[in-house]
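All protein chains but one are shown at their positions in the complex.
For clarity, chains are labelled A, B, C and D in written order, and residue numbers in each chain start from 1.
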Amino acid sequence: MYVGVVVGSVVATTKEDDLVGKKLLIVQKVHPSKGTAVDNRMEVAVDNVGAGTGEHVLVTTGGAARNVFGSSVSVIDAAIVAIVDSMEVNEQGSEA
Amino acid sequence: MYVGVVVGSVVATTKEDDLVGKKLLIVQKVHPSKGTAVDNRMEVAVDNVGAGTGEHVLVTTGGAARNVFGSSVSVIDAAIVAIVDSMEVNEQGSEA
Amino acid sequence: MYVGVVVGSVVATTKEDDLVGKKLLIVQKVHPSKGTAVDNRMEVAVDNVGAGTGEHVLVTTGGAARNVFGSSVSVIDAAIVAIVDSMEVNEQGSEA
Amino acid sequence: MYVGVVVGSVVATTKEDDLVGKKLLIVQKVHPSKGTAVDNRMEVAVDNVGAGTGEHVLVTTGGAARNVFGSSVSVIDAAIVAIVDSMEVNEQGSEA
Partner (left out) sequence: MYVGVVVGSVVATTKEDDLVGKKLLIVQKVHPSKGTAVDNRMEVAVDNVGAGTGEHVLVTTGGAARNVFGSSVSVIDAAIVAIVDSMEVNEQGSEA
């Protein structure tokens, strides 16, 4: 999983049935301690915990994301699985 | 999933049966708010929603892409699952 | 999937049974329009369409590659699924 | 798998049931011989071997991580599978 910040959303009328009724949120990966963006890649993850713009979230990908929606035939490859309350990072550890 | 722009297509006569009759579109990953290309990597995704060149699309990958074509024995690892109408990105959020 | 050029091959006597009799080709990822190498990472993909050195091919990865050989217990994670006849890339689209 | 150092943890009240009771540890990938951080990407992995901050660990990802918790319907995509006692790296080998 990775930590990201919800920075927006995608609206799409023409889409797979599996995506109908799902919130498509744009998530920017961030460095857990510095809070800065990690490379400029943003992903679209389907929300399942009620996350909103500006919130720090945990994103899971691949088969794990499909499982979030309880269906191994899902077309979703990234899902938000938690809203982060707090993170503790031991900088000395991170300079290892 | 990631947001990309359809920039072209691939024609291949010699190919796996599973690809016959499928539109092989070249997709450039883009930054959702800046619209700029994200690293110069382009992927080939199979279209399933009628996307055309120049359109912003949502691409899913891995097992999720196989599921788009309803077959766990598919040889497809990337599929277009939506045509993007609009995206809203909160720049302040993205500078987090 | 991604577009690559076959640039060579690997010979290995000591290998998994699943690889016996399979062509192990070295593929360089290329930018579909510029034809230039995309980062200096080369992958080894198992050929299934009769591709040769210098040819542009389409490579699929992960579970999709295992499916190319019709066996979910395959040890192959990258497979060549098409020989590219031509590619059309709309440069304006790619500068999006 | 990759070698990393546990540098912290994530606390999240709102989360998928599958994550309840699980330790969400922040792991920085490190170069096995130099010990330095490998690109500034930190991942969140679920601990299953009792790892603590500052310890070198082995992280597995994807379906392998789901299997660590014995459930193919898990939403976990990264798991800590070992605490590293020691590593031996032949620098000459690594300059190959």
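By definition in this document, a contact is a pair of C-beta atoms (placed from the backbone, for glycine too) under 8 Å apart; a residue touches a chain by one contact, two chains touch by 3 or more.
Keep in mind the model is a prediction, meaning the values are calculated, not measured.
The chain not displayed here makes contact, within the full complex, with C, D. The chain not shown here touches subunit C at positions 5-16, 18-19, 24, 26, 28, 30, 35-37, 40-45, 53-54, 62-63, 65-66, 72-78. Contact between subunit D and the absent chain runs through residues 1-3, 29, 31-33, 38-39, 48-50, 58, 60-65, 67-68, 70, 79, 81-96.
To be clear about the criterion, only the chains that are shown with their structure count from here on.
Shared contact partners of subunit A and subunit D do not exist in this assembly.
Superposition angle, subunit B onto subunit D, using Cα atoms only: 145 degrees, a multiple of 5 between 0 and 180. For the touching copies subunit A and subunit B, the fraction of interface residue numbers used by both falls below half; the interface is of the different-residue type.
Centre to centre, using the average C-alpha position, subunit A and subunit C are separated by 30 Å.
For subunit A, the set of residues that touch two or more other chains comprises 62-63, 65.
Chain contact topology: the protein chains form an open path, each linked only to its neighbours in the line.
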